[in-house]
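Notes for the one structure printed next.
With one protein chain held back, the other chains of the complex are shown just where they sit.
And then chain A:
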Amino acid sequence: MNDFTTWDILRNLLLAARWTVLLSLVSFVGGSLAGLALLFARIGKGRLGPAFAKTYIELFQGTPLLMQLFLAFFGLGLFGIDVPAWLAAGLALILWTAAFLAEIWRGCVESVAKGQWEASSSLGMGYLQQMRWVILPQALRVAVPPTVGFSVQVVKGTALTSIIGFVELSKAGTMVTNATFEPFTVYGFVALIYFCLCWPLSKSSQILERKLNVAHRNH
C-alpha cells in the first residue's frame, strides 16, 4: 500500500472535481437550451406540443436519474456504438435538467398576470412579440432564484454518473478509498468539496430571491 498523505488525498479529489464542474456546466447549459425548447412546447398553443412536453416532463421527473443514466448508457449502445461514459452521462443529465427547468420556468411564465397577455395582444402584438417583449422579461425576474437553486441539484446529480463509470469527484472518492482504506477522511473531503461547490449557489439563490422579489414581499 502506498502511503497517502492527507494532501495527496485532497489533491487527487480536487483534480477529479474539475470533471464534476465541467459536467455540471455542460448539463446546465445544454439542459437550459433543451428546457427552453420544451417550455415553448409546453405553453404553446397547439395540441401536440403541450402533450409531448407534459409526458416528457412526467417521465423524467417520475423516474430515478440513475435509471435514466443506465438507459442512456445501454440504450446508446444498442446502436452499435461504443458509448463512452461521459457521453451517456452528459446526455442523460441534459435531458433530466431540461425536464425540471421547463417545469420551473412554466410556473414563472404562468405567474405573469393574465392581463399582461391581453394588454399586449390588444396592442396588436403577435405571440412571439408578446413573449419577447412582455412576458419573458417579467417571468425572468421570477425565474432567476429557482433556476440558480436548481443548479445545486445538477451538481449533486453528477455524483450518480460515477455509477456508470464516469470518473468525477464521487468516483475518485471511491478509488482513493480503495487505495488508502480511509473512507471516513476521504468521503468527508468529498462531501466538503461538494459543499463548497453547492453552498455558494444555494446561498446566492436565497439572496436573489430576497432581492428580486421586493415587490412581492409581504412582511
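By definition in this document, a residue touches a chain if its C-beta (ideal position, glycine included) is under 8 Å from a C-beta of that chain, and two chains touch if they have at least 3 such contacts; residues count from 1.
The definition used in the following text is that contacts and distances are computed from a predicted model.
Entry comment: the absent subunit's protein name, as recorded by UniProt, is "Polar amino acid ABC transporter permease", drawn from "Sopre germination protein", "Polar amino acid ABC transporter permease", "Aminomethyltransferase" or "NAD(P)/FAD-dependent oxidoreductase". Within the set A:Pro64, A:Pro84 or A:Gly107, the residue that contacts the chain not displayed is A:Pro64. Interface with the hidden chain, as seen from chain A, comprises residues 59, 62-68, 70-71, 74-75, 77-80, 152, 156-160, 162-163, 170, 173-174, 177, 182-184, 187-188, 190-191, 194-195, 198-199, 202.
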